[in-house]
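Yeah, one chain of the complex is gone here, protein chain that is, but the others are all in their spots.
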Amino acid sequence: MRSALAVALALLCFALIGPLIAPHDPTAIDIPNRLSPPSAERWLGTDALGRDILSRLLHGARWSLGLAFLVSILGLCIGTVAGLVAAQGGKPVDWAVMRVTDIFLAFPEIVAAVVIAGVLGAGTGSLIFALTVTGWMRYARVARGIGLSLRSRGYVVQAQLAGLSSLAIARWHYLPSLLPSLMVVWTGMFARAILGISALGFLGFGVQPPMPEWGTMLLDARIHMRSTPLQMIWPGLAVVICVLAINLSGDALRDALTKEDAPQ
Amino acid sequence: MIRVVRGLLLRAAVVLTGTAVATFALLWHAPGDPALAIAIARYDAVVPAEVIDQIRAEAGLDAGFWPAFKAWIMPLLTGDFGQSSVTGRPVWPEVTTALSYTAPLALMGLLVGILISVPLAVLAAQRPGGWLDRCAVALASIGAAIPAYWLGLLLVLLFAVQLGWLPAMGARTPAHSILPALTLGLGVAASLTRILRSGLLEAREQPFLPAFRRRGVSHRAIERDHVAPHAAIPVVTIFGLELAFLLEGAVMVEVIFARPGLGSFLINAIEARDFPKVQAVVILTALLFVTVNLLIDLIYRALDPRIGAQDA
Partner (left out) sequence: MLTVEHVSVERGKTLVLEDISLSLAPNRTLTVVGESGAGKSTLIAAILGLAPCTSGQILWAGAPVRRCGPALVMQEPRSAFNPVLSLRRSVMEPLTARRARLDDNRLKTLCDGLEIPPDLLERRPAQVSIGQAQRVGILRALIGAPPLVLFDEPLSALDAVTQKHTARLIADLQRQEGFAALIVTHDLGYAAAFADDIAVLRAGRIEEQTASRAFIDAPQTDYGRILRDAAFSLGALERVA
């Protein structure tokens, strides 16, 4: 399981330095060498416009992983705030916040993201908006659940008596206890965001060409499935490896946390 | 119990209303002039401003948000989904046609998923940590990481392009459904195996089982009366998630395999900016979702007596 964490960290580093080590310009068009098979110079071959696939994959990591990271962190912030407001705000506030959460959960996340991104028009901005709006509810539920259980703890009551503001109580007394569980949710949502971004890219609602993004690359590659099937393998493989590594490190994190809790 | 049901129904109603408002607000704030979009879609040419104004009035777009919302929601409550803004034809028959393609596909996917996951999970849980168990867990983890559209493309590549055994595109014959159902089913199987396996393992660890065993209750009877019902509880709750997965998967699968259905209907409607169609799909999906989750909630309460009437 530790190896999964290592792979996940390596992938993140990869997304950061990927563009630096890419051997070619990911958008440089080279029509004479289009759809060329893997060779010594172009390790993974070229696409329909003669662009180097390896370089596009490396640059694409920044889009696919970077956007997924951004979206999952945005969701984390929104969801945590919503959950804490629900937990601290008393019954009517709690009810209202949880019904809003239900509304956003009343729909498969990816389908909702497709509708939102599609209606708002293709582009990175609407992509981020669509995936953030559909990706905060799990955090909210977890934060609320733990928050409610903390509300009657001695130290929270003491902080209230001392006259600490709700914000300070949330910051010092709720957040430290929430963070481990939120991290576990975050790994799952990070993986989902990667899948979501590539799915939207594949449907044509995501990152726009000529930017290399794994889902968009797959969409391009699909047309040439018969002539160069390998071209279709790479972006999909990149998604699978990333999602798998992140999911497994999330599992490891959860196991470590439950073990830590057990003796107490 | 009646209070619980009433609470759940109220919740469902609030959620549905909220979804309707949110959807309408999203479409209302969509960029571009919807009247112009309709005009272009209808006449496929440059149209004079008067015609656009006429379309705007006709579609109720000039009235402001709440009147327009009211004009949409009131007929909807009587089951009238309105007309396509592009073709002018009623939306409802087209939606039902689309549904008649998607529903069997989703059911087949679910069936494939159950057929794979149930034996796999039961075998894996026989000897936790054994090689079969490790394989099942590994397969389930990988399966959960594979996006449906890539899996679909790989299946097409293997069975249609390379081997030439099965047709890939369209939905003309039953054979056309094999690859799409397989794509959906493998994804369902991945998550179902995981949950079923851990449910079975947890059920076997119930503290009272060793006492039964010592008293000579047969292995078979213990599995049937005490392990299976306990393992069923997480499975019931997971059906809500599986439904989400099937709907998400259906959208992607229908695009990949160029099949008619709710997913491709939705994508086409978005691309044509035919908002009444988009609204219809969204509301129907939300209705389906809320209903299924309501049923799951009730079944869950019936199966697990520990969840009382506490939280409605």
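We just call them A and B in the order they show up, numbering each chain from 1.
The criterion applied here is as follows: a residue touches a chain if its C-beta (ideal position, glycine included) is under 8 Å from a C-beta of that chain, and two chains touch if they have at least 3 such contacts.
Note that this is a predicted model, so its numbers are computed, not measured.
Trainee: Shown chains touched by the missing chain?
Mentor: So, taking every chain into account, the missing one touches A.
Trainee: Taking the full complex into account, find the residue in A:159, A:239 or A:252 that is in contact with the omitted chain.
Mentor: Looking across A:159, A:239 or A:252, the contact with the absent chain belongs to A:159.
Trainee: Would you write out the residues of chain A that touch the absent chain, in ascending order?
Mentor: 153-155, 157-165, 168, 172-173, 176-177
By definition in this document, only the chains that are shown with their structure count from here on.
Trainee: Under the stated contact criterion, what part of chain B meets chain A in this complex?
Mentor: 11, 14-16, 18-19, 22-23, 26-27, 30-32, 141-142, 144-147, 149-150, 153-154, 156-157, 161-162, 243-245, 247-248, 251-252, 255-256, 266-267, 270-271, 273, 275, 278, 282, 285-286, 289-290, 293
Trainee: Can you list the chain A residues touching chain B in their complex?
Mentor: Those residues of chain A that touch chain B are 99-100, 102-103, 106-111, 114-116, 118-121, 191, 195, 198-199, 202-203, 205, 218, 222, 225-226, 229, 232-233, 236, 239-240, 243-244, 247-248.
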